[in-house]
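Please read the structure below before turning to the comments.
Removed: one protein chain of the complex. Kept in place: all other protein chains.
== chain A ==
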Amino acid sequence: SLTDSHIQYERVGADVTMKCGSMDWDAAVTWTANGTDIDESHLNGSYLILKNVDLTQSGQYSCYEGSSWHLKYQTYLRVGTPPKEPVLMCRSNNYPKGFYCSWHLPTPTYIPNSFNISVIHGTKEMVCEKDVFPKNRCHIRYLQLFSTVKYKVTLTVTNALGKNSTTATFDEFAIVKPDPPESVVAKPVPNNPRRLEVSWQNPSSWPDPESFPLKFFLRYRPLILDQWQHVELSDGTSHTITDAYAGKEYIIQVAAKDNDIGTWSDWSVAVHATPWTEEPKHLTTEAQVTETTSASTSSFMPPPTTKICDKGAVVGSGAMAVCWTAGLVLAAYGVLFI
């Protein structure tokens, strides 16, 4: 019927002419855009002329017969662009199970697009199963391993205004890139002010670490410096840093790679840790500690001050006398050896 909804796609910058259905050119009509009347200056007879359309002009356009106000024509105008060359990326984060490809458009088209992906291996066409989430992603299972023939993936994107495509060709081994290691934990080591113990796990997406072992790359730096230190580890999922600066907070990350093929994963989530430091002693006990040490230790101790024999710290006057004597003896020693 005449009032059926109809969608019209036009390019940004195009000139659009809309006819009022089957009405004659010289018929008296009124056009509206999203319910708002359109000024007569845009009309050429009963045709609506939109020059150099832009995105803001998308909307519902309706045409009414002059006096009766009958709806004669309606269309939904969608202004957009044909697709630019899409960006395609294929990667195997679950070797040897298979690989996935994901894609996106570098700039939006503002109108609906459909994607078609084809995978050719030698003479065989393979099916790439589309993922539910995220969309714009599909996955393939390897039927054969250690292939000498490359895979050729072609992605075509189509919309009402045009189409575009891109192709990626690669060897099975070239696209292997694991996900980053998981559950990275960094802990101080008690009584070791320069150590940090780091541990992590294989990425859960890597299906067979027994036959396809991963190696790891660890990087760490104190927050206050820009320079990273690196350690490459060919096995094991833990490492002890032994050259940390005492008392400084560190930032640590780990990456993974198949032992023999492919490329390094992205860096893991960063973890922070500070090496163990000795607890500062409480003030009331400090006097008793220094009292003991000054009586038994070296001549390098400076002559004790009256602080040692703080009235509050010492119990009983007898102790006070002993205190002073010890102080004098040590002062004598101190003078001798300075």
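The rule we apply is simple: a residue touches a chain if its C-beta (ideal position, glycine included) is under 8 Å from a C-beta of that chain, and two chains touch if they have at least 3 such contacts; residues count from 1.
The criterion applied here is as follows: contacts and distances are computed from a predicted model.
**Student:** Just to verify: the chain that's not displayed, which of "Cardiotrophin-like cytokine factor 1", "Regulator of G protein signaling 9 binding protein", "SMCR8 protein" or "GPI transamidase component PIG-S isoform X2" does UniProt list as its protein name?
**Tutor:** "Cardiotrophin-like cytokine factor 1"
**Student:** Of the residues listed, A:Gly122, A:Gly162 or A:Gly247, which one is in contact with the missing chain?
**Tutor:** Reading the full complex, the residue touching the unseen chain is A:Gly122.
**Student:** Please identify which residue in A:Thr36, A:Ser68, A:Thr107 or A:Ser211 touches the non-displayed chain.
**Tutor:** Of all options in A:Thr36, A:Ser68, A:Thr107 or A:Ser211, contact with the hidden chain holds for A:Ser211.
**Student:** Decide which residue listed in A:Leu55, A:Leu143, A:Ala246 or A:Val269 touches the omitted chain of the complex.
**Tutor:** A:Leu143
**Student:** Out of A:Pro82, A:Pro96 or A:Pro178, point to the residue that touches the absent chain in the complete complex.
**Tutor:** Once the missing chain is taken into account, the touching residue is A:Pro96.
**Student:** So that we can see where the missing chain sits, which residues of chain A does it touch?
**Tutor:** Contact residues on chain A toward the absent chain are 96, 122-123, 142-150, 152, 169, 173, 210-213, 259-261.
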